[in-house]
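A protein chain is absent from this complex, but the other protein chains hold their places.
Take a look at subunit A:
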């Protein structure tokens, strides 16, 4: 123990520095909890708060439930069975993640509304005038549907990687003991994948709590709506911060529940050889049903919206010059890449710290960094701008020395935007890395240390090779998330810096969803490409 502590200094220092940097801007939010309530707060409490909270709870619980159901069942099918198109579905099922939920929401509304393809066809071809209420998806169930089909991959990816690689021997033993598929599923698979399920589902929950685009367009009042209303509508930032702080409190409760559910159990390799699970071949209707299930989900979360986007793109093609798109693409890929890389490096440092240092505080500290994900993007934006303007003022004498005219240097640069992305999306990269560390455990680490290798050497020689999968999946997830991000990018980008998502959002917010389709399609295309490329890489690594 003594030896261990003595050796981890640089890791500890780096980890704590990162945690502090990520957490400090959020402190402005925490302090809001303790300000006295004013009349706006009382007004909200009296008239609207309860319905906001209720809507948010319904959205979160229903979406978490349905994404777990879909994500886990798909992961299990892919990990356990052989059926037609399995290889394709294995990676293609991640594709819905490439569609920003707000674009998905607009697209589905476009399909289902009165002038959309379904009702138009029914009217035109079949002369059927059905009650349009049946096609209305701009309500709570509609929003749950949107979140589910576009966010389930968070549960699916994490669980599938876990099931395919780690649990092989456990599941095999169960099979040998003669248990049927259902009992295996409920008595073994569900309990052992608990960590990945919870990790995936908490990402989904945070994403839903934070979303503004879908609920705003669909006219659903949620907790996030309340934050925006009190801040921008009433011009009352105190009430808004109070609400944001309550939201953060809620997220802390979720994280604590996760911790408790996970308990002291640790599942990690017990042998050095990680064997993939031998697949059971499905035949006949079962094979058909398995493939059909996968394709249905994939159609809902990817093909149908993409076809609609393509259709709109054709309708509006040429309205935006192509060379403009090149710069949007360049900007988008650049900020997404650099943010994802930084987050992964930071996550590795913090994750290693959490794994090796014992004690409750060390386990709790890294959790704080996840909070950035719980705060609405606009709130983070202001917290980050405040911090950077202060930093610039502090550095002003230095700037003058160099001879810049302006006193704002950092706060008008891309560094500001990238920092905000890192605070906002750290949770995504970190949870992937954390799951990775959980998986490899500390046995190999201990062995390496016993053999005399230093901590850092062990990290690069022993841990890193085993972490490749987690690193790559973390990178993809963050990359795609940044590509799709909206409020932060809108508020914090430097002059003349447009990305694909700002472009898509601007058209969409002017109710020009058809014009928005071109940029949207490019976001989807690049994200999908990232998924394919990294997935192929991952496959090769794992073989």
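In this text, a contact is a pair of C-beta atoms (placed from the backbone, for glycine too) under 8 Å apart; a residue touches a chain by one contact, two chains touch by 3 or more; residues count from 1.
In this section, contacts and distances are computed from a predicted model.
A.B. asks: The hidden chain: which UniProt name fits, "PadR family transcriptional regulator", "PTS system IIB component (L-Asc family)", "Fe(3+) ABC transporter substrate-binding protein" or "Acyl-CoA dehydratase activase"?
C.D. replies: Of the names offered in "PadR family transcriptional regulator", "PTS system IIB component (L-Asc family)", "Fe(3+) ABC transporter substrate-binding protein" or "Acyl-CoA dehydratase activase", the absent chain's UniProt record gives "Fe(3+) ABC transporter substrate-binding protein".
A.B. asks: So one chain is hidden, and I want to know which residue out of A:235, A:278 or A:465 touches that hidden chain in the complete assembly.
C.D. replies: A:235
A.B. asks: Pick out which of A:289, A:398 or A:415 touches the chain that's been left out of the picture.
C.D. replies: A:415
A.B. asks: Just to verify: which one of A:38, A:82, A:316 or A:442 makes contact with the chain not shown?
C.D. replies: In the full complex, the listed residue that touches the missing chain is A:316.
A.B. asks: Going by the touch rule given at the top, which residues of subunit A touch the chain that is not shown?
C.D. replies: That gives, for subunit A, the contact residues 10, 14, 40, 43-44, 47-48, 109, 113-116, 119-120, 132-133, 136, 138-139, 216-219, 221, 225, 228-229, 231-236, 315-316, 319-320, 334, 338, 341-342, 345, 378, 381-382, 385-386, 389, 392, 406-409, 411-416, 418, 454, 456-457, 460, 487, 490-491, 493-498, 502, 506-507, 509-512, 514-515.
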